[in-house]
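Removed: one protein chain of the complex. Kept in place: all other protein chains.
Chains: A, B, C and D, in written order; residue numbering restarts at 1 for each.
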Amino acid sequence: MAEHIIESIYRFLPEIALTVTLVAAIVADLILRERNRHVAWVVLAGLAVTALLVLGQRGWNVSIFSDTIAVDPFAVFFKAVLLVAGIFIVLFSMKSRELEINSSRIGEYYMLITGVIFGMFLMVGATNLLLMYLAFELASISSYVLAGFTKSLRRSAEASMKYIIFGAVSSGFLIYGISLLVGVTGAVDIYGVRDALQAGVEQTNALYVAIIMMIVGFSYKITAVPFHFWAPDVYQGAPVTITAFLATASKVAGFAMMIRFFRISFMDSGVLASPSFDGAASIVPWHLILAVLAAVTMLAANLMALWQENIKRLLAYSSIAHAGFILMGLALVTDEGISAMMIYLAIYLFMNMGAFYVVMLVANKLNTEAIADYEGLGHRSPFLSVSMAIFLVALAGFPPTAGFIAKVYIFGATISAGMIWLVAVAGLATVISLFYYIRVVRNMFLVEPHESQGPVQYDTSSVIILVLLLVPVLLLGVYFSPIVNWAKQAVTMFGM
Amino acid sequence: MALESLIQLSLVTLFLPLAGFLLLIFFGKRMPRQGDWLGTGLVTVAFAISLVILFVQLAAPGPVSAGFTWATFGGIPGIGEVNIELGILIDNLSAVMLVVVMLISMLVHFFSIGYLEGDVRYSRYFAYLGLFTFSMLGIVITHNLLMMYIFWELVGLSSYLLIGHWYEKKSASNAAMKAFIVNRIGDAGMFIGIMIIFVHFSTFSFDAIFGALSAGNLPFESQAWLTAAGILIFCGAIGKSAQFPLHVWLPDAMEGPTPVSALIHAATMVAAGVFMVARLFPLFTADALLVIAYIGAITALLAATIAITQFDIKKVLAWSTISQLGYMVMALGVGAYAAGFMHLVTHAAFKAGLFLGSGAVIYAMHAALHKKHDHDTDAQDIRNMGGLKSRMPVTYWTFLIFTLAISGIPLTSGFLSKDEILAGTLAFSTLSGHWLLPLIAFTVAGMTAFYMFRLFILTFHGEHAQPERLPLINEVPGVMSIPLMVLATLSIFVFYSFNPFGASSGWLFQALERPLSAVPEAVAPATWPVLYEAISRVHTLVMILSIVIAVAGLAFAWLVYQKRAISAEMMAAKMGRLYHGSRNKWYFDEMYEAVFVNGTLALTRISNWFDARIIDGIVNGAGTVTQGVSRISGWIDNTFIDGLVNFLANFTGAIGMRLRRIQTGNIQTYLVFALVGFLVITIVLLTF
Amino acid sequence: MEFQIFGIGILTWIVFLPIVGMLIVLLIPSENKNAIRWTAAGATGLQLLLAVILLGLFDRTALGINDPGSFQFVEQFDWIIVEAVPWVGKIEILYFLGIDGLSILMVLLTALISLIGVISSWSIERMVKGYFALYLLLVTGMMGVFVALDFFLFFIFWEVMLLPMYFLIGIWGGPRREYAAIKFFIYTFVGGVLMLLVMLGLYFSVAYTNGAGEQVHTFNLLHMMNSANFVEGSIFYGMDTTWRYAAWVALFISFAIKVPLFPFHTWLPDAHVEAPTPISVILAGVLLKLGTYGMLRILFPILPDGTVYFMYLMAALGMISIIYGALCAMAQDDFKKLIAYSSISHMGIVMLGMASLTNQGTVGAVLQMFNHGTITAMLFLIVGVLYDRTHKRGLYDFGGIANQMPKYTGIAMVAMFAALGLPGLSGFVSELFSFLGAFSSFRVITIISVSGIIFTAAYILWTIQRVFLGELGDEHKSLTDLTGRELLMFVPLMLIVIFLGVYPGPAIELMNASLSHLVEFVNVAGR
Amino acid sequence: MVLPEWFAEPGLNHFLVVSAVLFSLGLLAVITRRNIIMVLMGIELILNSANLNFVAFSRYGLLSLEGHMIALFVIIIAAAEAAVALAIVLNIYNRFGSVDVEQISELKE
Partner (left out) sequence: MDLSAVAFYVFSILIIGSAAIMVFAKNIVHSAFALMFTLAGVAAFYALLYAGFVAVTQLLVYVGGILVLILFGVMLTTRGYFEKVRTRTVALLPSSIFVAIIGALLIAVFVTTEWSKMPLEDGQVTMTGLGELLLTDFMLPFQVTGVLLLLAIIGAVLMASRARYPQQRPHPDNPGHPEGDPKGPQEPGQDPQQSADGDKGSG
């Protein structure tokens, strides 16, 4: 046992590094006192170290801490993605003017960011149902606070309130579902669930309820319609850095957990849908539920996005819609689909982050989030607008941006799995999505600015951050074999 | 002379006018005298060459042709090769036609030097004449259908350009447009006919097509298709030769300069249809030829009835041209091949003469009116003329010869050819029982004599409408009168046959031997020996009849207009409706305007409306979505206005709007929706 | 055939030269307008030079289409390789360029029209830098589509064109530019999505076995054309299946939108009317050809069963486009809009010729694509010249300018009569062969279509009458004739129009082998 | 299954039924009570019902001590969540001067 624990600890170094970072941040906050914004550097350093450690985990495929958490290529892939998101969010936060409203507490802000990342790390690796729930809560609780970080703003306060209520109820559903699943299968980890399902489960209805309740819990995290309602309000109310974080990293982690759960417990057990539900073997058409959720999500979110006036809110709906696209991959019950999801998530991270970053810069300078105020921006700040246009175009899925590759893979996997109706819905949704993305682009470029509006200035570091985001969005559009290969290999070496 | 050099000579003839066109269009304005000498000179040279060609060809044993590959299709493994050749065929038919075209063209060039002196676009005019001559020659000397069609259209273009020469006048540009479009209608038919031929035979060459037909290879293996092809190709002739029902453009085309009318709309281009039918004669089945004959007959009669009541000197001549073209077409239709074509040749001379003569009259009238600063009087209205005999003797005498020729009075060329046509129709009716054809032919002959002399008398005899103007009218200069004299000379019988009462012994008739029909015997027309026999039987009768009828017509006109023994007004009043119908060209223009022009315009409006309202719907809606939320309400209004597809786009947007409303801001509402989602999934899953 | 410059293949050069130009343009300070213009002219000029070199070296007998050995100037590299994983074989996306008889004329046309577009853009004064950067990007997209032989690459180039076009219309366009731009954008985007779906379906259905014995999924168009490469059990496996027909329809719509065929055409008049002159030229001159080119390159050989099955549908749509376009054109008061509708009509002829699946028909169609490119480019330039001078486009605003601007009128006449299909000018030749080909496949449809040439004559002549003939208005007495720069853009086009009208043999010879082979292949595979 | 008999001996099902009722009542509190604190109390009920399941499954079902373990963790998480939630509620009260859910709905369409 002791060796196992030592071994486990060795395999657990990135997470430990994150914990250390958290502690270091607390200490730094105490030491630095009024210069506490420099905590960001501590966190950045910690994340960098973590990144190194994560890189060292490549190729590992072990299950540690008595099968509670897995360190496999799949987890490493997502950890890498989450770290990138985390690093960018910290960078964003250092540039954000909005956060200065509560600048005296900025130390805590970075601690909570670290905590969220830690929780997400656990989410992507967790194979134990309890740990899944714990990680879920860990990431959530910190997020609730972060959403309300600029607490003197009414919208921020409201956002955190809505977030926590919806989140708590959803996690209630999740744990209730877990309790039933545990009761039905008698296993507390997903391998046990898999084995039990393989052996056959008699309590079909209870299993149904359990799975549906868990899907409700997951769906909240990944903002699938109709469990997405919190998202637009929270995304709009939260500080833009946190919105970016929630819209990307949080979703990525949610998807990772969901994929692992369904992949191991259901796909590996060979428990797929069958037309008859009266058989003794418990067969849950979970993938059909997911498919319908994905379709509804894509359509509803895109339709609702059409009329938005607030850019953050628009991006919120856009990110909900993207969740729909991504969810398609899981509904296919193929590894193809899962690898497509991974590719999509990684790419989605960059383009969405980029869009939010521009939104933040604009808010910093112009103090506005209204889409109407983006009119003429293309003439006032070409670089910013062109970047924004590229991100939006990528989100819409145009070649030669990475967004196109993401769509290609997810659509391709869906077609390959034969779910033509789903891909047709996705195509329709894509067309609808064009309307609102292009509207922003139109405002930026096709409308002349008023004469009183001068150019918008930004500093070099902002440009560097933007370029760092632009490069992958463009590069992955024309050369994407590394990420595709990585994703595919990660899926191949899944779990145990 | 080697026969190959015929080809080269004909190429030279062909390209000289083109060279004239190109030089004049680019450099004309900078040349001395705007380059009229260049155009005229080149055409004169070309005329000389064409004469050489004619003599060599008449002496030669048979036709010569040569071609080159214009385009090649297929030819890869598995697919046979299709070569599309363009080339030249010189035989008696084309050699004669070549000379006719060049001669008239040359004379018209000379005449134009006087007639168009001082015109704004003087060099442009000669350039276009060159272009026309080139195109016309192309039709004449080609050895395939495609090239014929190509030049066919080019002739239409030059006609368009020349009719519209004075395009500042709305009526001129309208007439040009009308000419082109009406011709296009005929050409479309011709194009379809050519397609039928080509798609089956994979060649455009006359020889190859006739050869294949003779071998019993029919388009789509059907005689009906062959007949259809023939009739469709003939549609081209209907357009170009102004046959009923596409005859409406020719009178309007008189808006062009008068020499142009002489060249294009009397002598050559309008005869191209006749030439084409002659050229493709072996292709036509008996049924097709019958259709052709009737079209010709109807045209001849229709135009003649209209010509009787017109007052514009050029319009009368225009209708008479149509009528004569109908004659020629009818002749070919009944199988009187040589007669029809001969009439083309003789008609070319005297009708060009008539037009040039009328041009001279108009020129003189115009000059006189100009001197009096009278801009209201119509220089072309014969009611404003009269008594010109004394002032324009050369014109008078030449005009008289032309009028006699067209009326078919013996000793003229017109008598020779018309006589043969009448004989042909009568012979045909004895063979087939279509007695209507000779009836029309003879009636028209009488009417022609009548209306031509009506024109002649009203113009040159009697009192001038405004006697004080008469002294101002002067004879035209030599450059204009000499062509008239040349043409008058050519309207004498001796140039065509030494026997003034029988063309069939003349060189021209002999040279124009009717080709053998290539169509299967069952649908072929009566062969030439059979028809010739019938003609021989009726020939004497016809000759007597035709002379009687022509003289009767002449005499009647003399009585009415010279002697005033019968009042023309009273006759008109008695005729009542008939008179008005004739005066108004039987309302063809009005009818076409109402049906086709307005119909098309209505169709365009409908299409446009459909395009803007119905089809455009979806994107209208879509575009509005992106144009901003600020206009939502206005946009919703549009929902109910725009079309069906628009509705769909709006529907999408509306769903978006509705869906948005559930985002109330109340967290508990959200939870309820989520719970509903949960409940629905659960119930669905547990129930099914 | 190999032809390299600095070790890089000529096709890569020809595709990416504009991108190089774009980067240079981006580096030039925006005040330096002339340098930017000259850079663009240089890039497109070099491109044209390369295209002419291509033409010179082109082997007319090579078949191309589905025969990998006979493509010319081929450049083939692995671009994206995903190694085999348990559930799916090796995946490859190629950087695969090459031309055959089908594309050579299109490459030439693109290069030519691009250069002429730059010359015509000289008068653009607003945001010159952005304009030319986008313009050059657009040119790369167009050229790329014509030389790509990998579906993925093709699609990328296809979509790359969209955004520059949107901005070029949306920023530099006329008063309703925004509407026109979005309309164009949405239409084409819908087409793009449909194409994407079909492309992915094909990709999963097609796999070939490579030298190493691995099963490789590929976007290589040539592999897709081989029906033996369709994996058994995949969605597009077999012949004449519902899914194959569905794919055919989807792909057809996506191309038809670009053509544009009735009833997918309504973006065109708006886009044309609002676009600045050079963009109209590009749009009509090149962009519309992409649709028909795509059909010949992709739709016909990959889904021959659907092509044969839906032949009559295509012909009928072609027919409707011809007549409907002509009728709509006749109803217009706006010169530009009229030409836009005439494009619909003329592209209908292309469609009709292609649908016939005959040798003459397809050759005529491709030739018509080329000729329509040159002729309509001229027509739009003609409108542009007038618009530059008077800022009016209404057909009733003019009259009698023939005397005032003789050179201009002469050139306009040539262009208009070429559009009308007058023999001796290039338009006739291609219409002739299109109709001839079509007639052997569809008699009634072709006969009805031929009536379209009458309407065409009507609206063209009417236009000539209204604009050039008649009395010259006083306000136009000061109009000046063409400048040297303007002549520079017209003269080459006019020479081509006349040359191909008089002697089309060489042009036909260029594509004869490939298109014969295509027709043969489709007919054999589809029946 | 005869009813009285079923009632006679409370087993797994009985506890689960109580848990279901608790769960429903929790939901009811969450969606009907306008006071945020009441909503939080409802959430506590939901968590309790889940916990009850775990323990019941430990007692009768396939689980053994793991169920107890999980229940313990859930209780702790519930506490943490409650603490944060109440802090957020206090913040809300400071901003809005009210803890009525309905009034805190400025973020909406």
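Criterion: contacts are C-beta pairs under 8 Å (C-beta built on N, C-alpha and C of every residue); 3 or more make two chains touch, one makes a residue touch a chain.
Note that this is a predicted model, so its numbers are computed, not measured.
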Among shown chains, those touching the left-out chain: A, B, D
Which of A:L153, A:V193 or A:L290 contacts the chain that the document leaves out: A:L153
Touch criterion as defined above, residue of A:T19, A:N61, A:Q198 or A:Q453 at the omitted chain: A:T19
Omitted-chain contact residue, chosen from A:V27, A:L52 or A:A370: A:A370
Absent-chain interface as seen on chain A, which is shown: 1, 5, 8, 19, 22, 26, 33-34, 65-66, 68-69, 95, 97-98, 100-105, 108, 111-112, 115, 118-119, 122, 128, 130-131, 134-135, 137-138, 141-142, 144-145, 148-149, 151-155, 160, 183, 186, 202-203, 205-206, 208-209, 236, 240, 309-310, 312, 363-365, 367-370, 458-459
Chain not shown, touching residues in chain B: 672, 675, 678-679, 682-683, 686
Positions on chain D where the hidden chain makes contact: 8-10, 12-18, 20-29, 31-35, 37-38, 40-42, 44-45, 48, 51-52, 55-56, 58-62, 64-69, 71-73, 75-84, 86-91, 93-97, 99-100, 102, 106-108
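The definition used in the following text is that only the chains that are shown with their structure count from here on.
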Rounded Å distance between chain C and chain D, as computed from the means of their C-alpha atoms: 65
For chain A paired with chain C, centre-to-centre distance based on mean C-alpha positions, whole Å: 42
Interface hub residues of chain B, defined as touching at least two other chains: 622, 626, 660, 663, 665, 667, 671
Residue list for chain A, restricted to those that touch at least two other chains: 161-162, 165, 169, 173, 232-233, 307, 435, 438, 442
Of chain C, residues touching chain A in the complex: 79-83, 85-88, 91, 130, 155-156, 159-160, 162-163, 166-167, 170-171, 177-178, 181-182, 185-186, 189-190, 193-194, 196-197, 200-201, 203-204, 235, 243
Chain D residues touching chain B - in the complex, by the definition given at the top: 27, 30-32, 34, 39, 101-102, 104-109
Complex contacts: residues of chain B adjacent to chain D: 660-661, 663-668, 671-672, 675
